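Every protein chain of the complex appears in place save one, which is left out.
Entry: chain A
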Amino acid sequence: MSTVPIESLLHHSHLRHNSRIYRGTRSFFIPCSLNLPSHFTSNKLLHSIRTSVGASSKHKRSVAIRASSSDTAVVETAQSDDVIFKENFPVQRIEKAEGKIYVRLKQVKENNWELSVGSSIPGKWILHWGVSYVGDTGSEWDQPPEDMRPPGSIAIKDYAIETPLKKLSEGDSFFEVAINLNLESSVAALNFVLKDEETGAWYQHKGRDFKVPLVDDVPDNGNLIGAKKGFGAIGQLANIPLEQDKSSGEVQKKSESSSDSTKERKGLQEFYEEMPISKRVADDNSVSVTARKCSETSKNIVSIETDLPGDVTVHWGVCKNGSKKWEIPSEPYPEDTSLFKNKALRTRLQRKDDGSGSFGLFSLDGKLEGLCFVLKLHENTWLNYRGEDFYVPFLTSSSSVVETEATEAAQVSKHSKKTDKEVSASGFTDEIITEIRNLANDIHSHKNQKTNVKEVQENILQEIEKLAAEAYSIFRSTTPSFSEESILEAEAEKPDIKISSGTGSGFEILCQGFNWESNKSGRWYLELQEKADELASLGFTVLWLPPPTESVSPEGYMPKDLYNLNSRYGTIDELKDTVKKFHKVGIKVLGDAVLNHRCAHFKNQNGVWNLFGGRLNWDDRAIVADDPHFQGRGNKSSGDNFHAAPNIDHSQDFVRKDIKEWLCWMMEEVGYDGWRLDFVRGFWGGYVKDYMDASKPYFAVGEYWDSLSYTYGEMDYNQDAHRQRIVDWINATSGAAGAFDVTTKGILHTALQKCEYWRLSDPKGKPPGVVGWWPSRAVTFIENHDTGSTQGHWRFPEGKEMQGYAYILTHPGTPAVFFDHIFSDYHPEIAALLSLRNRQKLHCRSEVNIDKSERDVYAAIIDDKVAMKIGPGHYEPPNGSKNWSVAVEGRDYKVWETS
């Protein structure tokens, strides 16, 4: 996709044509595609360059020539008679550098330890770190004590420090920072992430902060280091076998048992750990090209030399007749040359003896006009010169003819003699000047104009086609076509909309509007507000906000005073504003209601935390009786227990009355339209019905998350029992609320990860998750703040998220998209799928016909108007009366729609 703005391209081309002048400005060259904002910012700069260049074209020319002639004079004095072209092309090669990050803890003196963090890849590394003190709970960071901060550290807000890594020694590529640990302070652990400012990339440990424990009892959340566990940076997680097959609790246990060292040790021990990382780095190399005219054979001898490492293959062709079209010259060819698809020759350069690069000699017919080439490094890595082919012009009789024909031929040729016949470099400027003169003299004929204008035109044409195709693809995915017929049809097709709190309109698409880290900024509501327009334009209809109440944990899932809506996400006013803002863009808002448990304000006489404060000042009668930790005096729990906080006894009338009142208050005060109900496994679905009846939400969904069934570590094909439990819960609510389709997520995990796509069809040929049984109540998702984000309790197979979305966004059920995925590289693909879902009016009751479910491919047709496949295998929707066109396509998935 050519999203590169014109300006920067212009700039490139200028560089090319005037390369001699602009050597110095190479640093402006940005090799990747830019998006628009950066385009605007860079604009001024580029313009100013242009201005300085264009101001006087005459100067431009003479400068260019002078510069080039001196070049030649210095470098090639001896052979200047023969040399017809010499140019040193700088090339930039982007390589995936692989290296490691290491963490070393060593004892300097008795109570003086040193922690070093280093990287073996060059970069502008910054250690972003903080500490936890003894007695801290939760995952908050604190500022380290002053004496621990290495020089050059910068405090970031009140919880972190940024310290740059320094090069260990010149000539060494290791970067490191060392932190002196004073163990007399009460620092319990050191937390950090690594940041590369060059690329803006963050490196984390298993998707979380690195944590180096300095005392024994640091809680292990799976991210401790120094304990020998699987190690990996973000992006490398694929290497780590995720414990997909276990519920989160089991994962935890397993990793604990596998950690053999730190935790069990008394006192601190030295350790050294490293982990692989990779980074894209740009290497500057050069290709130098010299062309000589051999006076005896009248052949052009071109030598190409480069310091690029490894095998370098030159793909080349020659130019005749003034065009730059690649043509195949007549034999003989240099050694190691083969013909490539009749379009080019392929010559492998010979390695230099000293291993510092490669070179090649090309002997070509004297009548040819030039040599075009590109370099191929290894599979799929091509190098060209500033976006164009390398071009080596030869001095031929025809080109001198041109010069004499030009209006001021004498002048030009004089110049070109002076410059040792550096035709190519000045050719462009000469041409412009010629043209200016032509016009100035009002000469309308185009006699001097060239056949290869045709090339330019063809190129323009190609470009137009490309741009149009790009515009088409985006428009197509974001707007309905504007022909009246289709609009009418679409309206006619729209089924009657019945609002049910379990389904909303049936056309809902949910966005989970936060992740596990969202509380960190303290202003999440405000940040989210800014995304309202974007989320609306993507086609979301429902937004799930984080739990709003005062909470013992910053993430909000340990609520305390339900009527205090100031949380780490922002104040109640900011919350209300946010809800208002989303309403304005047409998005309904769900509140995250934690009804299963509540943290107490006070201890009872036994020192047990079980007395509540605030407006709902319940006592221990509001707490279920079967959790000994909290000495509740209520009835036994109607569901599973959540052990970290007192579980609320929903069987008590006063509790239910208070909760109903609270829900209605939230609706009214905040403006919520519905609910996401946390941990509904903890209490009977019948109570949920009661709550839904009272608060009348537009949409409600419960989190009923338990483990799928496995036999000997292998996921069972039949997950009916699992989905039955979820359906039972929905039934208990009388369908007043839907439920997250955990079954579908689980099956997708195994199907995608192990390439077992046959799992996606149940024995009756229906989807195997809740969505196959009760689609209108199934809220499909592939990731949430618990399973993914920085917790990663049950992460979706890495890199296969889009297959997951291709599935849930085309299938019935109400799909929920996780915030992190929307604002990731997946954005365009997700946007296209959302747009397709809305465009084709797929809804929670759409009919799905599974067309194929084999080892490596799953394909289905939904509502006869959308076809999709996931998996590496081949699938094409059946030819028939329908005209399928590809709507969205990506890695291992493809979606078609009828046109």
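Going forward, contacts are C-beta pairs under 8 Å (C-beta built on N, C-alpha and C of every residue); 3 or more make two chains touch, one makes a residue touch a chain; residues count from 1.
The criterion applied here is as follows: contacts and distances are computed from a predicted model.
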| item | value |
| --- | --- |
| Hidden chain of the complex, named as in its UniProt record, picked from "Beta-amylase", "Cytochrome c oxidase assembly protein COX11, mitochondrial", "CAHM1 protein" or "Mediator of RNA polymerase II transcription subunit 8" | "Beta-amylase" |
| Omitted-chain contact residue, chosen from A:175, A:192, A:326 or A:618 | A:326 |
| Hidden partner chain, touching residue among A:97, A:215 or A:585 | A:585 |
| Omitted-chain contact residue, chosen from A:471, A:644, A:721 or A:886 | A:471 |
| Of A:372, A:608 or A:622, the one touching the omitted chain in the full complex | A:372 |
| Hidden partner chain, touching residue among A:148, A:179, A:364 or A:383 | A:383 |
| Residue touching the undisplayed chain, where the options are A:298, A:338 or A:462 | A:462 |
| Residue ranges of chain A at the interface with the undisplayed chain | 2-7, 9-14, 16-17, 31-32, 36, 40, 43, 50-51, 54, 57, 91-94, 280, 315, 317, 319, 321-326, 340-341, 343-344, 369-370, 372, 374, 380-384, 386-389, 391, 393, 396, 398-399, 401-402, 405, 423-424, 427-428, 431-432, 434-436, 438-440, 444-464, 466-476, 478-484, 487-488, 532-534, 536-537, 584-585 |
